[in-house]
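Report on the structure given below.
Of the protein chains in this complex, one is absent; all others appear in place.
Showing chain A:
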Amino acid sequence: MRLLSPSNLASDFSRHLRPAAHIAMLRREVLDSFLRSRAQSQGAHLLPALLTSLSLPSSPLHPYLLHYIPSGAGAGAGPATSTLAVDVVVGADGANSRVARCIGAGDYSTAIAFQERVRLPPAGMAAYADLAEMYVGDDVSPDFYAWVFPKCDHVAVGTGTAAAKPAIRRLQAAARARAAPKLAGGVVVRVEAHPIPEHPRPRRVAGRAALVGDAAGYVARCSGEGIYFAAKSGRMCGDAIVRIWKEKGRVAEADLKREYLRRWDEEFAGTFRFLDALQRVFYGSNAAREALVELCGDEYVQRMTFDSYLHKKMAAGRPLDDLGLLWKSAGSLLRATILGREVERLRSL
């Protein structure tokens, strides 16, 4: 993984990688179908349909009513909308969650992630065989980063932003320009865009309905990682429901909150808050981004970053090295800030 600053100073993360460690690149179309078929083989009933609405129960004894349109329902094949009565609902339908809207979970502010899949000639793909790039800079995103991620036989070039959504096309063009020599001869085969939640919803559990993943807003700041947290929260929620059923035989809102939400917050809220602080400090301006890339050249930083990333929790470092890192961070930020101020002063002359 290479991180490139606005002045193209590069920090190569693979220098201090442990032998088996890696950063996974994912193709969602492959992962999603794998997870679904695995669930089915474990006994889940798959019902391909489009959820249209969710009727809330009038009492704790009444069920939730899911109104859905089964996939493949033709024009004359009987009633279009069917209903399913359930005890507990787990909303895992992503950033535009219908479940969240129906249970009144509240809204969150979102960023947009925009991505183009580019098929490169073999020479170009060879360069990206084990290299992923992240570009930071005001030209590619005012509050996030642009990326070139290899995906088996093509690369995904994209960028994201929360503060400058109308300008996403310009940011994407700038992202392509930053990697231009390496993308030469590439053909865009697909364009994708999706909202990314910036913070959790005001209510993640309402009644006997819980939200997980993007629907709940579990996207880490700074890195934008949401896939792991979606899977993990789904598992924790499922485990919680099973535990409650075994103990009490019926799920109530307080139980869900205690068994699922409280455990989730205890385990991950700290990590999320830390990443939010990092994003605010280091993605705030070009000067801060230069400091970030300078810092990422340090061996201790790279090791701590990987350990935290691989285990999804703040890795415990050695206190003396932490102090050294604090000192280096202060130094880098200070130098970069001073240079940034001088740039502004030059500009205003």
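Here are a few things to note about the model shown:
Simple rule for what comes next: a residue touches a chain if its C-beta (ideal position, glycine included) is under 8 Å from a C-beta of that chain, and two chains touch if they have at least 3 such contacts; residues count from 1.
The working rule: contacts and distances are computed from a predicted model.
Its record in UniProt calls the unshown chain "Light-harvesting complex-like protein 3 isotype 1, chloroplastic", which is the match among "Light-harvesting complex-like protein 3 isotype 1, chloroplastic", "Protein YIPF", "dolichyl-diphosphooligosaccharide--protein glycotransferase" or "3-methyl-2-oxobutanoate dehydrogenase (2-methylpropanoyl-transferring)". Of the listed residues A:90, A:103 or A:179, the one in contact with the hidden chain in the full complex is A:179.
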